[in-house]
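If you scroll down you'll find the structure; I have some questions about it.
With one protein chain removed, the remaining protein chains of the complex are shown where they sit.
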Amino acid sequence: MSEKTVRIPYYPGCTMKTKALGFERSAMDCAEVIGFEMDELKDWNCCGASYPLTKDNLMGLTAPTNILIEAERRCQKEEVDPNLLTLCVFCYNTLKRTEFALGQDKKKLETINAFLDRKYEGSIRVVHYLEYLRDVIGFDNLAKMVKTDMSKYKVAPYYGCLLLKPQKEIGLDDPEDPVILHNFLDALGCKVIDFPAQVDCCGSYLVIREPEKVSKLSYDILADANEYGAETLVTACPLCQSNLDQSQGDKVQFADLDGMPILYFTQLLAVAFGLDTKTHKLEEHHIDPLPLLKAHSGADSESK
Amino acid sequence: MLINPVEKDQKHISDLELATGETISDCYQCGKCTAGCPASMDPAPSVLIQFLKLGQFELAKNAESIWSCMACLTCSERCPKNVSPAAIIEGLKNLHLRDMDPRVNLETMSRDLLAHSPQMAIISGFRKFI
Partner (left out) sequence: MTKCTEDNKPIMVGDRTIPPPDARYITISIMGQPYEVPETLTILKAMEFVGYQFKRGCGCRGGICGACGTFYRIEGHHTLKTGLACQTVVEPGMILAQIPFFPSNRAAELDLETKMPADQQIATMYPEIFRCVGCGTCTRTCPMDIDVMGYIAHFKRGDIMGGAEQSFDCIMCGLCAARCPANISQFNVAMTARRIASARLTPKSEVTAARAEQVRAGRYEPMLAELCKMSKDELKKLYVEREREPDLAKPGEWMPEDQTHL
């Protein structure tokens, strides 16, 4: 690993600073161990959390373009590679699809630049944290940094939707048969629970209008994972985490399922690295993951 | 449900194709989108597209099921003809939203939901429903 810490421009997104703070903190602590720094953009706005699916909607691109402009300015000023690191999957999807659309359609880029009265030149490459681990660090190298014996953990990788789709624009992995989280968990030394519902949708934003549907979809996913022997799920999306975790409070829907803790993949990575997880907000999950961590821990660097 | 195949609402459907960037006549009704859709939509995605192919614009536009789409994009990924039912459904929703006909009321929405949902759920939800 290089001696000097690499600083990568980082875009957190609105949820990361409040409801998913543990995700960010664990990601930053792990980044420190791995040898890079997540350097938050100074001035950023909400990405919109939703890529417009209709071609006529240019307004939905103004917010992500603003972010890409900020990132581009920063990278040009500091003369670093034009990469923008993201953690939240909704932000990743919105920003990545915007990068693709503006790269493809110069007319669209011109129109948005004119409207914003700013100039995006199209240089930024949006990167997800997992992608960085896989392509820059390498999962083999990641494995070498693991300090904890994770072999007793039976972890199901849950991908959700927006990390992978649409493949033509995101290009991270195969949406039907992905392996990136599987390989990540392998590198940590966990027992990887492959299960069919790993790419099924949790219900997403329907939670604000049809929560019972989200409850049902979450149950289907968790019951499937349970059937295949998982004791916990890892995810990269704060909305998936929230839906899968919070809906387990629906005692009627989940009557026959014991609570399954839903972890962010960086929270598990922090455990694997043997880090102090006190600030990673594990206690704020609805289904408490601490008993599971305690049960499997030999090392006492877990949070109390 | 009996559909009168004589009625054609072609102007609206052409406008929808222009707005969404989709070509509805490409769909050959294989049903993969419906098979993969997690939203238990009734009418299902392929049925909505069939309504449009038959010129039954109002049936598609006024279907309640379009509001259950969660933009998971499974339909778009699996379509062998590169049609995106998700885009078409969003186009139909936009016709309501741009006509000041929202599906979520800010004033009566649960304060608890607003306080405790992750912002990304509220922000993306508002884009789809208001």
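Per-chain numbering from 1; labels A and B assigned in written order.
Just so we're on the same page, contacts are C-beta pairs under 8 Å (C-beta built on N, C-alpha and C of every residue); 3 or more make two chains touch, one makes a residue touch a chain.
Nothing here was measured: the structure is a model prediction, and the numbers come from that model.
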Listed residues A:46, A:223 or A:290, member touching the removed chain: A:46
Which of A:60, A:103 or A:274 contacts the chain that the document leaves out: A:60
Residues of chain B in contact with the chain not shown: 106, 109, 111, 114-116, 119, 122-123, 126-127, 130
Where the unshown chain meets chain A, residue by residue: 12-18, 43-48, 59-60, 62-64, 66, 115-117
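Here is the rule we go by: only the chains that are shown with their structure count from here on.
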Centre-of-Cα separation between chain B and chain A, whole angstrom: 27
Residues of chain A defined as touching chain B within the complex: 13-15, 18-20, 46, 48-50, 52-57, 60, 88, 90-91, 161-162, 165-167, 175-176, 200-201, 203-210, 213, 217, 238-239, 242
Residue numbers on chain B that touch chain A, as the complex places them: 18-21, 38-40, 67-68, 70-74, 76-77, 84, 86-87, 90-91, 94, 103-104, 109, 113, 117-125, 127-129
